[in-house]
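Every protein chain of the complex appears in place save one, which is left out.
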Amino acid sequence: MLGKRASVDNRQKSALINSVLFVLLAILVMVCLCVGKYSISPAECIKILWGNLFNISGDWDVMDENMLMGVRLPRIMAAVIVGAALSLSGAVYQGIFNNPLVSPDFLGVSSGACIGAAVAILFAMPSILIQISAFAGGIVAVLLTLLIPRIMKSGSNIMLVLSGIIVGGAMTSILGFIKYIADPETQLAAITYWQLGSFAYVDNKAIVAVLPLSVVAAIVMVAMSWWINILSLGESEARSLGADVRLLRGTCIVCSTILTAASICISGTIGWVGLVVPHFGRMLVGSDNRVLLPASCLIGGIFMLLVDTVTRIIGPAEMPVSILTGLIGAPFFAWLLYRQRRNVR
Amino acid sequence: MILNINGLTYSYEDSERKVLNSVDLQIKEGDVMCILGPNGAGKTTLLNCMAGLLEYSEGNIEICERPQKEMSAKEIAGVIAYVPQTHTPSFDYSVMEFVMMGRAHNTSIFGRPGAEDEECCMNILRSMEIEHLADRSYINISGGERQQVLIARALAQEPEIVLFDEPTSHLDYGNQQRVLKKIMELSRAGIAAVITTHDPDHALLLGDKVAILDEDGHMTSGETDLITEERLRDIYNTDLRIMYVEELGRKVCLVPGIK
Partner (left out) sequence: MPGTRNKITVLLLIVTMALSAFTSCGDSKWTDGKAAPGTIVSETETEICIVDQAGREVTVGKYPNSIALCYRVVVRFLLSLDLGDRITGMGKNEQFFEDIQPSLKDCADVGQGVADIEALAELKPDLFIHKSTDVETLEAVEKIGIPALGINVETPDDMMTALKIIGAVCDKSEKAEMLIEYYEKELDSIDELTNNITERCTAVVMGSSIGKVADGSMLQGAMIEYAGGINCAADIDAGEIWPTAGTEQIFLWDPEYIFISNSQGATYTVDDILSDPAWSEIKAVKNKNVYLMPAEMDSWEFPGVVSLLGIEYMMNKMYPDIISEAELENKVDELYTLMYGKKLGREYLGY
């Protein structure tokens, strides 16, 4: 009886941690809404938010309202969404490929999306087409990665990982080529900016366009979280337990790819988040994906929000978020590995 | 008949060598079948074929009178449980979470096991006297305990047959005996077991069915009297003695001294 109660306790503890994370995220969103180079007093912020929420007009400055509702709120939302999406797909990828060192872009989605965007920039397309092209590029890259093992008639994880390396490498070269033929005086900056990722200007249209599909993908993956536990035991063990590995893994790959490509659409490519956040999540709530997936979403959202807010408020000019996520992510990952050195074989 | 294998032939891609060559095998309720064979003879391959993890080129396997190829992974998992060799998983789950994964074949793709499943798993842990492990992390328990947990997970599948892949290979004597005892217990409860092992003595100890797989993929099956000194010498390419030890009341298999 004792054991049972303890396991229930464990789950309650995890649920509690998730609730705490959710409240923390909510508080941070509020706090971050109130800070920035353009100063609006917290009281004013709350008044404007309240007013907008319940459609009450007030005596606040229209400029302040535009700043808050039109610039800061979308940006904060974008950061939270992107952080959550990348972390969720990172956690899912690590689970379904039974490999804690996998990041959401290891099937080539990031480099594919960059190529999509770069090609659109090369042809001087408008921003919405650049975003669509990036999304399509990401999906195409993953399809290519999935195609190679098919051609080689191998269903193993290793083959998929190698295929990801092949496609990723080829994509990097293609991107290099595009950058080479791109006009260094006009287009190169835009391509590089896309590659480094930024929330400096968030296009509401892009968020609205990719959000519904992303939410569906996220819900599907969270609903499948227990089966992801089973997949994380490895292919044959999962199958012997009754898992339809191809169906489950296929669905997860499709959903993760949608999420990652969508987040790249919003902010360009941002590294490290999808790799590191799930590990941090496991430290907090354990490996059970039923708890880990929501926790990763929340932690990812919090992390991205904090990083973006830092880039937003410090210095005269904003630096690309990828620089900061790398600077924080790499040492943090090293620390995690140090902590878990016993389990890393 | 739980398992009926006819003319099963398997060879790895790009390889001429038949790992399994026209293998026939029948397993009934409560059978305990020990598969002996030298390293690389395809014992594990045979188990994988039984569990539907490998696609074989020739022959057929029937599970409870149904062709295996027509069954989904879930349907197979409802009959056959597989106890793999112990290994450290990449992710850390609690023993309870781990055992609950045995309930997968009863769970829908968007579902998760409920309180009933948890009750069932708890009962299994209790019956195996390892309920104290329930909230321990699977990574941090000993090898013997892991083997017990793997068996518990197999039982959570409520199978009719359990496949053991060298269940004793990494265990100390005490744990080896516990596993073999558990297998006998299952057999008495009507659950069949297929065990691959390197130790002919375990086959003698379990004392039921024996199958010997040679390097060419041929299989001979029968009772324990199949285990003769001559056969063992052929398989393992070394000298072995089989003798009746009165004190134990059974036949044992031992190596003569190493000079």
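By written order: A and B. Residues from 1 in each chain.
In this section, contacts are C-beta pairs under 8 Å (C-beta built on N, C-alpha and C of every residue); 3 or more make two chains touch, one makes a residue touch a chain.
These numbers were taken from a predicted model, which means no experiment stands behind them.
Of the chains on view, those touched by the hidden chain across the whole complex are A.
Note that of A:V71, A:L101, A:I148 or A:V215, the residue touching the chain absent from this view is A:V71.
Residue A:Q187 is the one among A:Q187, A:S240 or A:T325 that touches the chain missing from this view. If you put the hidden chain back, the residue from A:L24, A:V254 or A:M319 that touches it is A:M319. Subunit A residues in contact with the hidden partner, per the touch definition given at the top, are 36-38, 62-63, 66-67, 69-72, 74-75, 121, 124, 126-127, 130, 180-181, 183-187, 189-190, 193, 198, 200-201, 312, 315-320.
Simple rule for what comes next: only the chains that are shown with their structure count from here on.
Remark: subunit A and subunit B have CA centroids separated by 42 Å (rounded to whole angstrom). The touching residues of subunit A, counted against subunit B in their complex, run 2-4, 6-7, 10, 95, 98-100, 153, 220, 223-227, 229-230, 232-234, 236-237, 239-245, 247-248, 282, 286-288, 290, 343, 345. On the subunit B side of its complex with subunit A, the touching residues are 13, 48, 51-53, 72-78, 80-82, 84, 88-94, 96-97, 101-102, 104-105, 107, 109-113, 118, 122, 125, 131-135, 139, 153, 157.
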